[in-house]
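Of the protein chains in this complex, all but one are displayed in their positions.
Order of writing sets the chain letters: A and B. Residues in each chain are counted from 1.
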Amino acid sequence: MVEHAMHVHGELWTVKELFVLPNEYVYWSIQIVMYPFMTGLVAGAFVLSSLYHVFGVKQLKEIARFSLVFSFALLPVAMMPLLLHLQQPLRGIHVMMTPHFTSAISAFGIVFMTYAFIVASELWFEYRRHFVVTSQSLAAKPDRSGIDNFRMLLFKTLTLGATDISPEAVEKDHKAVKRLAALGIPVACFLHGYAGFIFGSVKANALWMTPLMPVIFICSAVVSGIALCIFCYVVTMEIRKFMAKRKISRWAKDQNAPSLEELQSAEDQEIKIVSNYLLYFMIAAITLEILDLIFRGYTQVKSWDILREVIMERDFTKIFIMQYAIGNVLPFLLMVLPGRTVRRTTIATLLVMFGVFMMRWNVVIGGQAFSLSFSGFMHYHLPIVPRDWETFREGLGGALLVMATPFVLFWFLNKIFPAFLKEEEVH
Amino acid sequence: MKSHVWRPLYVVIAIIAGLLLFREFYVPDTFGSGEYGFMYSYHNLENQEVWKNQPLKYQDTGKQKMHEYCGECHGDVVDIRTEDLHGIIPCENCHGPALEHPDEPELLVVNRERGVCLRCHTLLPYTTSERKRIPGINPNEHNVDEACVDCHDPHNPRLEDM
Partner (left out) sequence: MKRRDFLKNTIVAIAGASVPLSALEFIDPQEVLAANPDIHWAFLINTHTCVGCGFCVKACKTENDIPFEANVSRTWVERYVFTKDDRRYIDSPKAALYGFTDSKVDLGEHLGFKDIEPENVGKAFFVPKLCNHCEAPACTQVCPVGATYKTDDGIVLIDRSWCIGCGYCVMACPFGARFFHPVHNVVDKCTFCYHRITKDLETACVNACPFGARKMCNIRDINDPITKIILNDRVGVLKDEFGTKPQAFYIGLATEVR
């Protein structure tokens, strides 16, 4: 009976306690925590940008454009954790090739594509004038470098040949943006709602199975998305303020560049409005989550014995301290207590994002913390130091990679869709 | 003049058309649903044949047909054991799967480890299970370093014949 180590998928990070079925492991690990978290950010960022375009919340003008670009940068990242988690990542395309529509995951291909098309089109209308102006000014430039030639070609392609920037044409763009933003809201909610449905419809899992799951997921998605937008907005504004103060880059040569005071007042204004929206969605999200918990405790069905042990004892710190106290109550107080400042709000948004991440963790990992036999437990140990490709992609490394990607993408996208153009420069 | 508003839509349609075209070549024609409908049986219909054609490893039919395969050549041994207590155990449980024997492998290696016997003959105090009818020993006390088959004949385990 000489046995060689042969690890089956999931075994490396799962520790079993008491009776767990032989085939049970924590199969859905960190990447599946990242997946709803990242899609949540996408959906939330889009909803925020739509608040301006659809509901005409004028004060959100600047952050709206920023969130639209950022939500586009986040898009591929919503797909990334799924691909990293697949055992056969090269076959990922099968989801689009032979979609089996009775599976929530198969909707991914369709919904994701629809959503991507909407965001991309909206961006196109938003920035078409910018493309035309840039490509024309580059064409007019007498001595173009190689990069200039490339940029000219790129922007020319991006105009899709629509070079008319008369006021009437631009007005059409505006209208299209508004329509697409309106269409985008339900699609964004669907994109994330079905991520909740993926979990909520797993009848075998006592913790996941609840019709509230999609709604909870949408609310927390909007919360995390708005929080991320506020945070990134503040960070970029601080950088711009710093540059305006020191007269670096644009501020060194451009007379029309916004002054330090303009930037400061714009930032205060935007943050004030957006953080109120953040508060509303937080209240909705927390209410639903608590309702779910109370309902389970009150009805005490067969699974409650084991769920109670997981929720109230084993995962108590993760759920009640990290998720609810640090991730919900503390930022809530930071934002509602009088004398709110931009700095306090920014700290609150970080805590909110942490709270939403912990909520995803507690749902995904918590749902696998107990055996289907209701007689044992599984502990998940996140692989920190990667030993091989599997422990990298399903470990801390993979999670950090997913987290860093949107910022890298945003940096590139910002070259094409400058998120901070002044109004008259765009249209 | 044509409105430029529809241009993104043309791009979208081109992408979708490209995907559908790619799908045409990529997906086997044999995809379809069986009797259980799209919900439960949407698949590549050819895959069933793949499973049907997996190689057989256990050749004997066990006690259901009284060791048809093994009995062909080893009839004398089969005859002893079917009359006896261990007659209920299929040959391949201890001798290993026949595979293509006698061609390949020519000789089956018999597992003579204590573990094989201990599967049934470890003493477990479970009076409500069939286990109570099987004679059991404590493997940590009963002739610890010896193989069971040194004293007991697995084909005829009756103690009075030892």
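The rule we apply is simple: a residue touches a chain if its C-beta (ideal position, glycine included) is under 8 Å from a C-beta of that chain, and two chains touch if they have at least 3 such contacts.
Here the structure is a predicted model, which is why all the values come from computation and not from measurement.
A.B. asks: Which residue among A:E11, A:D148, A:E261 or A:D388 touches the omitted chain?
C.D. replies: Going through A:E11, A:D148, A:E261 or A:D388 one by one, A:E11 is the residue touching the chain not shown.
A.B. asks: Check each of B:V5, B:L19 or B:I89 against the chain that is not shown and name the one that touches it.
C.D. replies: For the chain that is not drawn, the touching residue is B:I89.
A.B. asks: Of A:F19, A:F55, A:F150 or A:F242, which residue touches the hidden chain?
C.D. replies: Touches the omitted chain: A:F19.
A.B. asks: Write down which of B:I13, B:C73 or B:I134 is the residue touching the left-out chain.
C.D. replies: Selected residue, touching the omitted chain: B:I134.
A.B. asks: Taking the full complex into account, what residues of chain B touch the chain not shown?
C.D. replies: On the side of chain B, residues 31, 34-44, 47-48, 50-58, 60-64, 88-90, 92-93, 96-97, 115, 118-120, 122-131, 134, 139 touch the unshown chain.
A.B. asks: Hey, which chain A residues sit against the chain that's not shown?
C.D. replies: Answer for chain A: residues 1, 3-11, 15-25, 27-28, 82, 85-89, 91-92, 94-95, 97-100, 102-106, 108, 198, 201-205, 302, 371-376 touch the chain left out.
The rule is short, and it goes like this: only the chains that are shown with their structure count from here on.
A.B. asks: Please output the residues of chain B touching chain A within their complex, sorted ascending.
C.D. replies: 1, 3-5, 7-9, 11-12, 15, 19, 23, 26-27, 31, 38-39, 42, 113, 115
A.B. asks: What residues of chain A sit close enough to touch chain B in their complex?
C.D. replies: Residues of chain A touching chain B: 1, 93, 96-98, 100-102, 117, 120-121, 124-125, 128, 160-162, 164, 169, 172-173, 176.
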